[in-house]
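Structure first, then comments.
Complex shown without one protein chain; remaining protein chains in place.
Chain IDs A and B follow the sequence of writing; residue 1 opens each chain.
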Amino acid sequence: MWDILYFIVNVLIFLYAITIAVSYLILAAISLFEMQAYMRRNYFVDYKYILSSPFAPGISLIAPAYNEGLTIIDNVKSLLSIMYNNYEVIIINDGSKDDTLAKLIPAFDLVKVNYDLQYTVATKPVRGIYKSKNRAFKKLTVVDKENGGKADALNVGLNFSKKDLVACIDVDCIIEPDALLKMVKPFLEDSSVIASGGVVRIANSCVIEEGRLIEIKLPVNLIARMQVLEYIRAFLLGRMAWSKLNGLLLISGAFGLFKRETALKAGGYNHKTVGEDMELVVRMRRYMHEQRLPYRVAYIPDPLCWTEAPASAQILSRQRNRWARGTFETLSIHRKLFFNPRYGIMGMLSYPFWFFYEWLSPFVEFTGLIFFIVLVALGKVHWVFFLSLTLAVYCFAFFISMTSLLAEETSFFKYTAKRDIFKMIAIALIEPIWFHPRVVWWSLKGNYDLMKGKKSWGEMTRQGFVQYKSKEKVAS
Amino acid sequence: MIDQIPFTTIQATAEVKVFIILALAFFAAAILFVAFILISRFSKNNRQQKESILRNYFQRTLNAMVIMETTSSVPASSHHFKLDTLRTLAGQSSLARQVMVNQLVSVKKSISGSSSKILEQLYIELDLHQYSLNKIKRGSWQKKAQGIRELAELGYQPAIDTIRKFIVSDNRTLREESLLALVRLDDEAPLSFLDRYTGTITPWMRINIHYHLSKSDARKLPHFSRWFSSSNLDVVLFSLSMARQFRQSSAIPFLTALLSHTDTRIAGLTLETIAALEAHELADEITKRVDAFWTNEKLSTRMVRCLGRIGYTSEHKYTILRYLDHQDYTVRFNAVEALYKLDDEARQLLLDFNTRMNGILSGAIEHVSEPLLQ
């Protein structure tokens, strides 16, 4: 009896490990290849032509703000200086309890206007719509609404916008000035593109002035630095490959560009999940499949959006907890997709990949660990075997990290300081032991909390780009 | 594989070997990547340094040659001396040639007039056009496209026939680059390729072509109505949007036929074009076809907007009025805006309608009368 159980668990874990390793290798290879192709093609692009063209599609930048009083003025100023002609900035004040709105009104000379807003997607009531009397801020609109969470705020933006495309962003992100020019390009090249996602990079320790990135630096804080590597791996190796396969399921909530019409027809953001960014992409894709319309979800590997990463284990744990819950909620809402050939690559490849290797992996890793401890207790561990296996896994992880650094080096080459490369190698060596186990634990905790019925976003304390103050994000 | 799962020490050693080999292989590959990254950084730095020295030197000479020649009479000997120095430099390495070409291209982008002609002349005098032509002859698609781009930027017209061959290339970038090069180089008939073009014209290409056309002599632009009857819908859409953008009123007589086009994108763009060209004479044609638009909200929106711009008789205004109770909000809203802005009579019609309907449109009317939302 014991032997059979031992055998089965062993086989399953082994199979799991082999398949995950092989998929990572394949994804990495596709990514490296695609990255080269992208860089080559891009050599010929002059984005300034979009800038001066009357044919550039209109874009609404939608930025929900909740208790952002500390940085809101700088954030809005930086959004207003983005390089694009036909665009507007819509700040949604999601019932902030602080002085967000009170600060915006005098700073931008705002007055209430009579805007005939339609609730195409049902949302919490809007209290007022503000425009600036100063022509220099003509592009700005501030919508004041009752608190309803991020998804609800984004839906108000979708309802408000009259432009072809909507860019949904986090208000405290630093958006590169040419970000819209680059993100809009896939829509111009292929009319079936319904969404395009960008890369999110980590801004901790970078020099920022007036909401603009002045100098790029590796974070000093170790936890943030770990995430730099994590993000490079996820964005340059993972999503690059998925977009090539047209199987991208997640466009980061920090910065994504969508066809407004499709997003509305699919029903807008779902305010019942904490993973509303992924859920929207999956639903839009599902909608297109069900309408039998050809579509593509594009992806731009250029570093266009910089965000402050959680710098303490406590805050990071809340973020990962939320991500785990969001992933599970999205997967469970759309469980119909699981190995469903009707949904093409998404059903047969992307969804199962997310299910097995993103959602399930913390469980597998944890089970493996428990299993191992049991074996140790029973004195059944073959130590040479165990150590050699661990070494192989460790070297594999290191290899994947180095591959992502290679992708970064041959493309955007952002961490230019000579010593940074050695710092990154050091991180890659420490990460699997020091950082990864905690991430696994937080994900498990997230799933546990979900079963207990936790719905909130968790308290999120941010240091803000204004480093000397801190503020509280109270649960919504 | 499954049978090999270790149970005994003997089997395990074979596994252990495999694991250790794998570990070593991955580690070695990782180290290899690191080495590659370091070398790449080193060579990048090196190249950048060389490039910037070359660039600075070349820019100084270029300034003197371009600016002086347009301002004062410079002795020919001085010009020849500078040219010879540059020629020697260009002969030394392909890096030098590339830097020079890049610099010519970059300056040409912001300079026009007689100074710009000097840049084109320099390109030939320094034999750099040969360098670009060689790229087209051999090399990867990327090199080819790069060569085409350079020749186009620096206005080397004799290359037209060489470039024309790539219009049908399998490589998308190469195809697009050659099309754009033709648009820029072929002064006489920049868009002649449209006559028999069967491919697609993406919005991206439209932006690029429009950009180049807008920088060229407006009098030499073709009448875009020429392609309104093309069997390639992309060509029709393209020429319609160009006719609109360049305000070619010569296109107006041909627009009526396109109003009833089966492709709704074309019909919609036609309505937009009519509005932009303010072709009042077509307002009656539109009111005649009005029933065909009702079921499609996008066409209805464009129709009311168009009539709002060009309508003048009561019939036109009543046509818009009918759309005030369209089932789609966007259509209703645009109808409100169209009537509100058309003239006093139309505005009164709108207000009367709203009163009859117990103020159902008051929100939209307040919206369109809000000065800060204009």
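Following the convention adopted for this analysis, a contact is a pair of C-beta atoms (placed from the backbone, for glycine too) under 8 Å apart; a residue touches a chain by one contact, two chains touch by 3 or more.
To be clear about the criterion, contacts and distances are computed from a predicted model.
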Complex minus one chain; that chain's UniProt name from "ABC transporter family substrate-binding protein", "YCII-related domain-containing protein", "Acyl carrier protein" or "Response regulator transcription factor" is "Response regulator transcription factor"
Looking at B:Asn63, B:Ser140 or B:Ser250, which residue reaches the missing chain? B:Asn63
Which one, B:Thr88, B:Ser106 or B:Gln157, makes contact with the chain that was left out? B:Ser106
Residue among A:Thr19, A:Ser52 or A:Thr416 that touches the chain left out of view: A:Ser52
Chain B residues touching the chain left out here are 59-60, 62-64, 66-68, 70-71, 103, 106-116, 215
Listed in rising order, the chain A residues that touch the chain left out are 48, 51-52, 54, 81, 83, 85, 135-136, 177, 209, 212, 214
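By definition in this document, only the chains that are shown with their structure count from here on.
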Express in whole angstrom the distance between the two chain centres, defined as the mean CA positions of chain A and chain B. 29
Touch list for chain B against partner chain A, complex: 1-2, 5-7, 9, 12-13, 15-16, 19-20, 22-24, 26-27, 29-30, 33-34, 36-38, 40-41, 44, 142, 145-146, 149, 173, 176-177, 202-204, 206-208, 210-211, 241, 245, 329, 333, 363-364, 366-367, 369-370, 372-373
Using the touch definition up top, name the residues of chain A that touch chain B in the complex. 7, 10-11, 14, 18, 40-41, 43-44, 49-50, 52-57, 111, 113-116, 118, 120, 131-133, 185, 187-191, 382, 384-385, 388-389, 391-392, 394-396, 398-399, 401-403, 405-406, 409-410, 413, 418, 421, 425
